[in-house]
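For this view, one protein chain was removed and the others were kept in their places.
To keep things simple, chains are lettered A and B as they appear, and every chain counts its residues starting from 1.
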Amino acid sequence: MTRPAGSTAELGVPVNPIATVARKEWLDVRRDSRWRALVVVTLLLMLASLATGLAQIRRLEAEHRAAEQGDRRAWTAQGAKNPHSAAHFGQYAFKPAGPLALADPGVDAYAGNAAYLEAHKQNEVQFRAARDATLAARMGRLTPAFVLQTVMPLMALLLGFSAFSGEREKGTLPQLLSLGVRPTHLLLGKGLAGAGVLLGLLALACVGLAAGLRAIPSGHEAQAGDGLRTAGLFLAYALYLVGFLALALAVSARAPSSRSALVGLLGFWLVNTFVAPRLATDVVDEALPLPTAQAFRDAVAADKRALFGHDETHPGFVAFRDRVLARYGVKRVEDLPVSFRGLSLREDDEAGYRIFDRHFGRLEAEIERQDALRSLPGFLFPMLALQPVSMAMAGTDNRHHHHFVRAAEAHRRAIQTAASQDLIDHARNGDESYVAPASLWDAIPAFHYERPGAAWAWRGQAANLASLAAWSSACCLLAWAAARRPRLS
Amino acid sequence: MLEADSLTKDYPGGVRALDSLDLKVPPGEVFCLLGPNGAGKTTTVNLFLGFVEPTAGRALVCGVDSRLDPLAARRKLAYIPENVMLYGKLTGLENLRYFSDLATGYRLDRGELLVLLDRAGFPVEEADRPVSGYSKGMRQKVGIAVALAKRAEALLLDEPTSGLDPLAANEFARLIETLRGEGMAILMVTHDLFLAQQCGVRVGIMRSGRLVRTLETVATDHLGLERAYLEASRVAEAS
Partner (left out) sequence: MKTTPATTLERAEPRIDRPRTSPFRAAMGCEWRLARDDFAWWAAVALLVGCVAYAIQEGRARIDARARALAEAALDEERRLGALTVLLGRIDRGEEKAPAAPYRDPRNAIYVGRGQGAALAHLPDAPLAIAAVGLSDLYPQVLKVSAGIRDGFLFADEIANPAGLLHGGFDLAFVLVSLYPMLLLAVCYNVLSGEREQGTLALLAASSAPLARVLLGKLAVRAGGLTAAAIVAAWVGLALAHPSSFRGGGLMRLTAFTGAVALYGAFWTALALFVNSFRRDSAFNAVALVMAWVVLLLVAPATINAAAQVLYPAPARSEMIEEVRAASVDAERDLDAAEARYREEHAEAKPAGDGRSRRTLEVTIAADARADEVLARQEARIREQRALCDRLAFLAPPIMFHDALAELAGNGHTRWDDYLARVADFHETWKSFFVDRAGRDARLTADDYAHFPRFDPDASGPASADASARRVAASLASIALAAVVLFAWSTRRLARAG
């Protein structure tokens, strides 16, 4: 900007109008006692949520360790025993609470945390902790995710709703514009100040989270992926909050009054935060219904009827016996060099694996399809896209749960295979009294769950992150368009 | 230089707020616009500011068309509304700094800002108080200081003295005289015939969107102006 010709005063230091506006807005916020109170309350909420979350996770972690040790004790204390009998006794796979559940406990309380790994049967994961909580617990959970998803957007709205309309009502807007300031510079300055407040708080939350993660005495080595996951959380929440701020600025620039801007924005906040997630639950359940437990178990049982199990009169069993006899070129089971019982168990198990893969795979796919449908309107109601990203980065969504389920099932199969192999190698045909030495139980490892990496979590959320980015950019464009010609009267 | 060239503005609903206004305010002149409410005075100011777009004609600020390049036009002019409004949480000095930073793109230091406030007749010892306690007169003076900081070539005043006590109004009139002396082209909308007579070089009387009469203040006195005003209003009513 050039100064008018004939200027007598020496030139001052050039200033950026955007920075000037941002500085002034920041000063306003800093001098407003209500804002100071709001920021303090939000920080306290975050702190309280981190503290209680930390206490919770440390307890869960200790319980998890105790449960694993207890189960190992029971497994190794079996003594000399038929290996298949031990396979029936089985092991338990306990789902560890990932450290990032501190940020967002997600579906953990609703998905169960223990899978019984027994012979012949893949069991569903049991013990939903939510069943042990009160009715009121489902109204809200004090977690950083809750503060960031519901309280912080409210703050974004309060920062933005009167940005233009308030100046208009005060009378400062025409004055500002008469100076020759670009209205979009006003927008950027105000946006910058607001985003500074919001992202500052978000960054503080992430710092608190990082500090919390260090305080979790995790038996599992701290994964390098935690940083990338935290970055994903920051990105998703930053898009969400900036979008809300931009929306508030856009509405403020065009609304007839601050009051109507506020009422409209609160309406959107309410719908986005509370109504949309619940409507989505019902719509998704009706559009893509899941089978009842009864139907699911019946379907598995129906398919399993094709397997011979322990039924030696089953045609499948007879056919398998004839195949084995032919392969070894013998006439009688007693002449086989290996344990026929072991072979038939392995054969039966492997056929069972295909059935379980099909049914559980379908159920998991149905649940993940429900989740995809649920987050589809995320570009309109960003909460629907944000929640899955938040849970995925925290490792507490359905997809992570299914990853655990598959890992547990893989371990169950490892136990079955080891037990059958021991029979095949060591039991003699016709001798029912074979027992494996107690050392075999030590040789079969305990279940150890390895969380999937951050890249895996990110990949699963590409669509939702794109939705969030689309919503956020649309809000920014809207703000830009609205602020180019702000309403003046 | 402020120049209106067949400036016309229709509002939605077929209301003609301004009807082919032709007007020229050269540097160093104060042109006062008189007229009853709804005569189109404020619309004229808003057209120069580029807050509204003309239906026909042009509003030129030092040759820049306000419709085609409102930002460039605004950079050349200063605007003092009926009520200069300031940010309550900031001090007078901080308000001035904010507005002058945005107006000029340059940061003036504290001393320079105080000089500007002093030239605007502002009691500088009040400059570091939050503005929530300022009187209207003090706020108008901060507005003038902004205009001074901006070194505007044209000044638009929209009923700047309404609600000021006679003493403050008089002081304000003298300030305007100073600004005129600096070579600004000043367009002032007012209801105050006395102020118009005192400051104006020329006075235009508007009625229903038209400039119905223009007088040179040297050629008349306050009573003459009043007579002309009432006459112009009656003529317009009769037609």
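We take it that a contact is a pair of C-beta atoms (placed from the backbone, for glycine too) under 8 Å apart; a residue touches a chain by one contact, two chains touch by 3 or more.
Not measured: the values here are computed from a predicted model.
All shown chains touched by the missing chain in the whole complex, by label: A.
When you scan A:A19, A:L43, A:A130 or A:L235 for touch with the missing chain, the hit is A:A130.
Contact with the undisplayed chain is limited, among A:A114, A:A231 or A:V324, to A:A114. Screening A:I367, A:L380 or A:A463 for touch with the missing chain picks out A:I367. From the options A:A48, A:A455 or A:A481, the residue with contact to the chain not on display is A:A48.
In the full complex, chain A contacts the hidden chain through residues 45, 48-49, 52, 55-56, 59, 63-64, 66-67, 70-71, 73-74, 77-79, 81-82, 84-85, 88-89, 92, 94, 106-107, 109-114, 120, 124, 126-143, 146, 150-151, 154, 158, 162, 258-259, 262-263, 266, 270, 274-275, 277-282, 284-286, 290-296, 298, 309-312, 363, 367, 370-371, 374, 387-388, 391, 397-398, 401, 432.
Rule of thumb we're sticking to: only the chains that are shown with their structure count from here on.
Inter-chain centre distance (chain A to chain B, centres taken as mean C-alpha positions): 60 Å.
Chain B makes touch with chain A in their complex at residues 49, 51, 71-79, 81, 83-87, 89-90, 94, 98-99, 101-109, 112, 143, 146, 150-153, 156. Against chain B, the residues of chain A that register as touching in their complex are 1, 3-4, 6-7, 9, 11-15, 17, 20-21, 24, 27-28, 31-32, 170-172, 174-182, 488.
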